[in-house]
Each structure stands twice: as structure tokens, then as C-alpha cells.
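Every protein chain but one is kept in place in this view of the complex.
Chain lettering (A and B) follows the sequence in which the chains are written, and residue indices restart at 1 in each chain.
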Amino acid sequence: MPHLYVEYSANLPGLPEQQMLTELVSAVCSHPSIVDEFDVKGRIAATQQYVIGTGAGPRGFIHADLRLLSGRTPEAKKELSDLIAEVLRRLTPHPMGMLVQVSVEITDMDRASYHKSKL
Amino acid sequence: MPHLYVEYSANLPGLPEQQMLTELVSAVCSHPSIVDEFDVKGRIAATQQYVIGTGAGPRGFIHADLRLLSGRTPEAKKELSDLIAEVLRRLTPHPMGMLVQVSVEITDMDRASYHKSKL
Partner (left out) sequence: MPHLYVEYSANLPGLPEQQMLTELVSAVCSHPSIVDEFDVKGRIAATQQYVIGTGAGPRGFIHADLRLLSGRTPEAKKELSDLIAEVLRRLTPHPMGMLVQVSVEITDMDRASYHKSKL
């Protein structure tokens, strides 16, 4: 059931969307808390309209949100966050003179009301 | 205040976006825990760039997130999740040979800080 959402400011040209997503999904699947690789669904999109803070100078960001069914330990969540951050940091371009923020958020989804099935 | 977000992989051509959303909003509004039909705001969008797991073979997904003000019972949340899943399962195309995942998530929104008004 993990859902992974990646979004980044559109001023990071050349970001390898498909490669990044493939590596992120592999990284998440490599963690022992993930039972079925099939369940990991990743998406990536560039954000066209954004504002980063109030200061001057070129700025960019990339942000990932991994949504997991509730019940993972804090340690597992931190490890997953670190695995994701490693890929983001390695594959995100940082144009000269631009400050690029990287962030990862792990979100619990309510297990009791979660529906999952296949067609 | 309920907010409903539906997203699906762009390899499900022919998915009837408007009909699905209309039926989903009706289904949510039919639940006794929803007081005002006006409050139910649904959106749907196809996701262009996605990766599903690490295995081979054609795969697709559709996912709904219903965001409700905190305070609903676990039973109400499960019922709403089931109502949504029924519509998704009925109206999502499943191309031959493709495994399509259907999932529904119910999310609590913090009631104390929620703002709601009309213009």
C-alpha cells in the first residue's frame, strides 16, 4: 500500500523523472517493512507555480511524501525517509547559484478504513 | 467539508472522469455522517509519470483520498471507504492483461484549526 508522491519546482531542468522514480521505488521496496513490491506506487510531477520564502535569489525544491499504513515503527519510518533522501540528493540537479531544498515526509494512513483490492 | 481526491495512472484510457466523480460525490453524500451536500468537493486527475513496484508486466492504479474533519467513528470511515471503493471498482476500466490496483484512504483533518467560509 505505500504511496509515494514526488514534486519539484519546475526550475530544475534535466531532472531525470523516470529514473528517479524507478530508483525511489526500488529503494522503498528494499526496506524489510515493505512486504509486496507490487504495492509501492510512485508518482512524480513538476510544480509550475510556486513561491519559496520571501527572500531574493534563485531557489528550488524537491519534496517526497511517502504514505504508509499506520503501524510502522519510528525507526522504520526514519530509515525509509533516509533511503528516499539519498536518491533525491543524488539525482536532483542543482543549477549554479541556486539553493535547492530537499525534504521527505512520512505520513501514516488510517489502517482500519483503508481499502485495497485488485481488478 | 469533505474533500475527495481521485488520481489514476494514465494507462487507463476511457475512464469516465466526470461520471465517476459525480457518482463518488453522490455516494459520499448518501452517508448519514455527511450533513451538507454542498460541502463535498471532489477532484480527479490522471497521473502521467508513475512507477508501480519493481516487477514486470502492465500495471495500473486508481486511488482515492477522502479527507474529513476529525471526529468520525471508525465505523463511519469504513463505510465511506466501502462506498467509494464500490464506485471505483465498477467504473475503472481494466485493460486485458493489466493488473489494476484500487485503493481508498480516509484522512482526518484537524478540526480545531480548519477554516471554512463562503464568498
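One rule holds in what follows: a residue touches a chain if its C-beta (ideal position, glycine included) is under 8 Å from a C-beta of that chain, and two chains touch if they have at least 3 such contacts.
A quick note: this is a predicted structure, and the numbers were derived from the prediction, not measured.
Asker: Check each of A:Pro32, A:Gly53 or A:Gly97 against the chain that is not shown and name the one that touches it.
Answerer: A:Gly53
Asker: List every residue of chain B that touches the chain not included in the displayed model.
Answerer: Counting over the whole complex, chain B touches the hidden chain at residues 1, 3, 17-18, 21-22, 24-26, 29, 36-45, 67, 109-110, 112-119.
Asker: Touching the absent chain: which residues on chain A qualify?
Answerer: Within chain A, the residues touching the omitted chain are 7, 47-55, 59, 61, 63, 74, 77-78, 80-82, 84-85, 89, 92, 94, 99-108.
Criterion: only the chains that are shown with their structure count from here on.
Asker: How far is the middle of chain A from the middle of chain B, if each middle is the mean of its Cα atoms, in Å?
Answerer: Centres of chain A and chain B (C-alpha means) sit 21 Å apart.
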